[in-house]
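Here the complex is missing a single protein chain, while all its other protein chains stay put.
This part shows subunit A:
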Amino acid sequence: MLSFLVRRLLTFVPTFFGVTLVSFAFIRLLPGDPILLLAGERGVSQERYEQLSAQLGFDQPLWKQYIDYLAGIFQGDLGTSFVTKRPVIDEFFALFPATLELSLCAIVIAILLGIPAGVIAAVYRGKFFDRTLMTTALVGYSMPIFWWALLLIIVFSSGLGWTPVSGRISLMYFFDTPTGFMLIDSLLADQDGAFLSAVSHLILPSIVLATIPLAIIARQTRSAMLEVLGEDYMRTARAKGLPPLKINGVHALRNAMIPVITVIGLSVGTLLAGAILTETIFSWPGIGKWMVDSIFRRDYQVVQGGLLMIATIVMIVNLTVDVLYGLINPKIRKG
């Protein structure tokens, strides 16, 4: 197990450098001079241009810029936002809990619904539930997120008036946010209705964000279960006289979880991509919306730093999934 961990950690290193290179190159390959774009219609004087260029390091050769960028990263410095003048890393950590809360809710919904749905579909293969589920999953998987979000908003917010349209909590509440998680902070604040307000704000964006991972997890669980159900050891489990719930829920599911966990890990990437759209639609103040806003504002330092942070998080999640995978699959644990 230890050597497996060490080996896995070592692969982290080249990937991380790859990511720094990509995020560095990304904004420099975009068409247009960043300083001119930043200045906008008004334009800048030659003097001011050179001043800005020197300030942002754009007058240096590319390799020097990259080295400086790397050096900054290792000191925890991802640059400063042109717009807010605050360090990118500070902005990131201020906004990250909102995204984390939304993503966690979404992935929990996707797992809690997706795995049982996949198991039931596999056990009752070809029956009504199975066919309905698989069709729904296909629709869920192929639906454009923004269209689905708008549909939900029209029905539940505009039509029925059940849920708010934007933000994390109603504007009438004011309290400290020590954890950054609105669900927890609203409970800690102990104000009438604050928690419910937080929940009602969270519910539509989480459903929207959960849709694609839910569809993926349900389909993967079903196909993994179908494969496992035909195995010899399932006959052994039945020959013991175990009840169906134990046979399917313990003996089959434990084996079927091995590929499903990989898929859950991979869907974190999908989730963050989805978060960008979802946060923008629901005005959810997280890093997804932050990135989009920064791109529109040509806030290159933020885009570059944010990209790096998001990629790093995806890598850390993948690493965690690999370790989990080792824990659940004894064949790997040994290796």
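Some points to look at:
Keep in mind that, in the parts below, a contact is a pair of C-beta atoms (placed from the backbone, for glycine too) under 8 Å apart; a residue touches a chain by one contact, two chains touch by 3 or more; residues count from 1.
In this section, contacts and distances are computed from a predicted model.
The complex includes a chain that is not drawn, and of the options "Dipeptide transport system ATP-binding protein", "ABC-2 family transporter", "Polyvinylalcohol dehydrogenase" or "Isoquinoline 1-oxidoreductase, beta subunit" the UniProt name matching it is "Dipeptide transport system ATP-binding protein".
Touching the chain that is not shown, out of A:D33, A:D90 or A:E231: A:E231 (per the contact rule at the top). Screening A:S23, A:S197 or A:N255 against the full complex identifies A:N255 as the residue touching the chain left out. Contacts to the hidden chain, counted on subunit A, fall at residues 231-233, 235-243, 251, 254-255, 328-331, 334.
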